[in-house]
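Single-structure report; data block below.
Apart from one protein chain that is not included, each protein chain of the complex appears where it belongs.
Here the chain labels run A, B and C in written order, and each chain numbers its own residues starting at 1.
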Amino acid sequence: MVEVGDRIIGYSTDTGVRNKGASGGLVTAVLAAALEKGLVEEVVVLKHISEYEAVPIITSDVNEVLASAGSMHTVPVNLAKYAVGKNVAMPGKACDIRGVIEQAKRNEVDIDNAYLIGLNCGGTMYPVQTQEMLINMYEIDPEDVTGENIEKGNLIFRTRSGEEKGISIDELEEAGYGRRESCRYCDVKIPVNADLACGNWGVIGELSGNATFCEVMNEKGVRLLENAIEAGFIEIQPASDKAIAIREKVNNVMLSMSEKWSEKIFTEIPDGERTRYYMEQFADCIDCGACKEVCPACTCGEDSKCTMYHNLEDNYRMSMFHMVRLMHLSDSCIGCGQCTDVCPADIPVTTIFRRFAEKSQKKYNYKAGMTLERPPFLEVMPR
Amino acid sequence: MDEPRIGVFICECGVNIGGVVDCQKVADYAGTLPDVVRSSVNKYTCSDSGQSEIKQAIKDNKLNRVLVAACTPKTHEPIFRACVEEAGLNPYLFEFVNIREHCSWIHMQEKEEATEKACELVRMGVSRSSKLEPLQSNEVPVTDTALVIGAGVAGMQSALDIADMGYKVYLVEKNPSIGGKMAQLDKTFPTNDCSICILGPKMVEVARNKNIELMTYSEVEEVDGYVGNFKVKVKHKARYVDVDTCTGCGLCVQKCPVEVPNTEFNEGIGTRKAIYVPFPQAVPLRAVVDRSVCIDCGACSRACSSNSVIMEQEDSFSELDVGVIVVTAGFDVYDPEPTHDFGYGLYDNVITGMELERLINASGPTMGKVVRPSDVKPPKKVGFIQCVGSRDKKRNRYCSSFCCMYALKDAQLIREKYPDSEVYIMYMDMRTPFRNYEEFYDRARDMGIRFIRGKPGKVTEVENGDLKVRVEDTLTNDIIDLDLDLLVLSVGAVSGESTERIRQILKVSRAADGFMMEAHPKLKPVDTTLDGIFIGGVTQGPKDIPYSVSQGSACAARASRYLAQGKAITEGITVDVNDDICVACGICVPMCPFQALSLEDGKLNIIKALCKGCGTCAVACPTGALQQNHFKNDQLLAQVKNVFTFGEE
Amino acid sequence: MTENKQWEPKIVAFCCNWCSYGGADTAGMGRFQQPASLRIIRVMCSGRIDPLHVFNAFLEGADAVLVTGCHLGDCHYVNGNYKTQVRYDFMEDMVLELGLEPERLHLSWISASEGEKFANFVREVTEQVRKLGPSPLKPEGVN
Partner (left out) sequence: MKEMIYQTICPGCGVGCGLFIRENDEGKLSIDHMKSSPVNLGKLCRFGMKLPHYYAKANNAVNMTDGSAVDAETAIKAAVEILKDADTDSVALLSVGNTSNEEQMAFTKLAETLGTVVQTGIQKMCMPEPGTLAEIEKAKKIVLFVDPYVQYPLIVRRLLAAKKNGAHIISVGTNPLNLADETLDLKPEQYGELELDSESLIIADVHPNSDAGILKSVKSLAKGTGAGIQFMKPFMNSNGAALLANKDGNMMGLAELMEDIELGNIRTLVTLDSDPVELMPDAEAAIEALKNLDKLIVIGSVNGPAAEMADVVIATDPVYSKAGTFLNVEDSLQENSGTGKAGVDALSLLNAGIGGKTFTHDEMNYLVMKTIGSRETGTAQCKGSEIELSLVEIPEDMYELRYLYNPFMWSDREDDNDFVLLNRNTVKKLGLKKGGCVNLKGEMGELKMRFRVEAIPDGLVLTAKKLPIAKGVSTAISMEVC
């Protein structure tokens, strides 16, 4: 039977799922089993709209799970806020899972009944930019694309005709395409904060492309897998040492890339210039509140401290809204990048917030969204 | 709420304010501020005429807010709140601005700046005043029983007073007998009457009082709830003796083969058995078994004619519902052992004052014979060192208050018992306030006791356990080498471990000296910041017997106000939650040290009676749904905003 | 304010009712003279001081903000000032990252008896801020 800490390779027993779902359909099968066997009542999945768009839906319909979009690199949405059902299973990138954990700390998610299947993620891309990139860099008609994958630092697209074309991420990012900025410096690629950490890194040999590597992180992970095995939905085998080593190696490559980006993006701004820098960054804010609305670490409703005491008539040199949010997020920001994505004035909100959060979280040796530890700002006694 | 109509009253406070601040100018300025309908200057706003002017103005100008700019709210806010309340205004619609301590007195040379600052302070106050909301204090019913923790002399007095007023009292004592430290003392200053002789009858009175339920050898384990509605869990430690049938005859004690030092009552001098009666006058006069040394031989059981020894007994618990709690948990005597103060613990003949009490006591281990430990011979030359463990930056900074007097008493007793002895008291200052204390000091001098003003530097043991003490007499600047047989350290009081445990259970504040903190050093000396919990005796800080007894009575009086009224008025400034905004994230819950907050059915629940109105939860609240009344965010931010003006103003 | 006077900072101090507000009172009673730069806002406990209030003070034009309360262990509300300490550490980090000079935000534990300490504290901070000049967050034309 399965135990915490196990590393396995698995795939769906259903050929249809196995062929349709990414990497052998393990995650889809585990989700379907969780729903079928009553381990959960609902599942959060991405409903496919186009090759470049999907919408999260909460469903108890197995068919919706089977038809779901799987992992799409061009859907940079954070699922955390959709996991508010009482008894839910959710597949997600590390940042999705981090969001759910932050929501759980704020009593929005019952973590004991939320089953979190983590998916390795090297980063996501913007749909519109990606289409532009396909035309300009790959010379592929975006409509022809049927799938994409990141392998060995290359971003590979498959087309209708079955052709594959890959270009190195470095090259793409050099040209201003590629992953979202927050993904570039993200330092959690394998979602070890989830119940299961799944992905295709470490799947080698004949199973390559047809199975999923999965690490069991906790008891909930055990339940998820055992449930799916009992239901006959999946088959698993222990991962070989070589597989484990390869997964680790891929992860390390990704992390060292992140570190490089981090250094590049977070160059120190000298003491005398920071105030002006931040004032200028926020000057174009139109007070739409979208950054707060999408923030997976925030559980406030529409009226909250950041909005209630923020008046446009005050004409401050810096936004009260952002000051309060900077404070509230300095320990809780998970760096998912959603705020930057939705900012209509293209303010690099995430990058600014990370400047504060990186320092705070490092100081308190706390990383938001990884464990259920109470955020340091909310501690009663100083650490 | 109607449109704010603020009346502003600027107080000159004689020349205290008026001598620096141009009060008329401030009043004129206040008149131009939004919502202010009248403003004026008074000579003394707090005087009768000042107060009647406020009341008149409330009527004449239909004021619904009053602002007084005068001295500090810490002393005068209650006065003005009462004043506006008499005129029919909610007291929380009164706003106080401090232009004396915070302005005129600290800017005495800069009159112009002071006036300008006063204007700004008034403007800040006015902006806050506009946003004030009326508040109501809450009423909660009070269970008409009291809990007194600790049955020393203060606790006994308190229990008796409450009981005599007709209320049921649970008196919980951790030791097998009541009596506390006073039962250990020999004589009491300044009358030198026998301690147990005056305490004994009181102890019996406590036992006999029908309204007092005595719980000895018992400890308070948990306290929940709030004023009027405390739930208390008490542990009754197994005594292994049936209290109801034991007669305290002592036959069992005689048969018991185990003998150990008597640390409980005789400060380790002499011995007691594994089964023992605490002391001859103990109440209840019942035996108790020390199972940590008992060898289970069964001798006591066989000796007992009433079959009162029950070795199977286990700790039991009771749950009490009480309305008020009086804490008279007492203190510990300062222990010089760990730091070997003046050779204590190293040299046999250095003893503490408490040890001397037991030695000198006629019913003590030596039957009142003062002997020195090394050779059990009466000492010829006795020295006392004062302020041991007290008034010492490295130990405790405070004065333990009773050591001077007990040293004088013990010195006199030694001189009386052994007229040929020499007695020295080495002191920093002799502190002898209150009736007949100074006379007592005079008597000691008359009796030939020698006083040396100085704290000894070094104590060394010479042969036969004799001691050499070097002390500088700071009055004569002479270095004196005293050869002594016995050295008594006049040790002070410290808040003991068990008192600290009670403090933590009750969540009473701790003062810097480690004792429990009163609500106000002058005006609420036996209240705590927690409604319905009172502190008396040395629990609150070192004091002598009369003062402890007074505090015991004071606690009883303060506590029975609740019992007599049957209701308690709780803090008006509490937190409130706006359910429309609250997302029930629960972040605030662990922030409250008073357990006033909880999440119930996805909603935040506030027990108003537990809330003390500190507002720390409101800061943790990310949504701003939780607001501290009277210090709401918009009230505070209005003040912040009005610190500043457009430069041209 | 008249034109020829030297610029005087505006400092907002949040004081708890029981200790530091009392400390300011004691400073007054002891007639410890201070620069007229300070504006005190009273709260019941320093644990009520919200970063919201502090940031708002800066945005409104404060040249410095003081957070004050009872000495640790002496809180009237058991542990309010420990919470203040936790929050202050965050505020301080934030103010520094925002590029404000460290002299513009202070935390001090002042008991009701420490009037002289209070006065000295005000004098020192005012002196420091005078040297720094107006806060970069101060809105134009406001003082």
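Keep this in mind: a contact is a pair of C-beta atoms (placed from the backbone, for glycine too) under 8 Å apart; a residue touches a chain by one contact, two chains touch by 3 or more.
In this text the structure is predicted, and so the values were computed from the model without any measurement.
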- Task: Sort by label and list the shown chains the missing chain touches.
- Result: A, B, C
- Item | Candidates A:Thr59, A:Asn107, A:Asn210 or A:Ser240 - the one touching the absent chain | A:Thr59
- Note on the structure: Filtering B:His76, B:Lys202, B:Arg395 or B:Lys641 for touch with the omitted chain leaves B:Lys641
- Residue in contact with the excluded chain [from A:Glu36, A:Asp110, A:Glu293 or A:Glu358]: A:Glu293
- Task: Touching the hidden chain in the full complex, which residues of chain B are there? Just list them.
- Result: 33-34, 127, 638, 641-642, 644-646, 648-649
- Query: Which residue numbers on chain C touch the omitted chain?
  - Reply: 141-142
- Interface with the unshown chain - residue positions in chain A: 42, 47, 49-50, 52-53, 55-60, 74-77, 85, 126-128, 283-284, 286-290, 293-294, 311-315, 341-346
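FYI, only the chains that are shown with their structure count from here on.
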- Item | Whole-Å gap between the CA centroids of chain A and chain C | 42
- Message: I'd like to verify one number: the distance from the centre of chain B to the centre of chain C, where each centre is the average of its C-alpha atoms, in whole angstrom.
- Response: 32
- Shared-contact residues (touching 2 or more other chains) in chain C: 50-52, 56, 60, 79, 83, 87
- In chain A, residues with contacts to at least two other chains: 305, 309, 380
- Message: Could you list, by residue number, the parts of chain A that touch chain B in their complex?
- Response: 106-108, 298-301, 303-305, 308-309, 328, 374, 378, 380
- Considering the complex alone, what residue numbers of chain C touch chain A? 50-52, 55-56, 59-60, 79, 82-83, 85-87, 89-91, 93-94, 97-100, 136-139
- Task: Flag every residue of chain C that touches chain B in the complex, lowest number first.
- Result: 1, 10, 12, 17, 21-22, 24-29, 31-34, 36, 38-45, 47-53, 56-57, 60-62, 71, 73-80, 83, 87, 119, 141-143
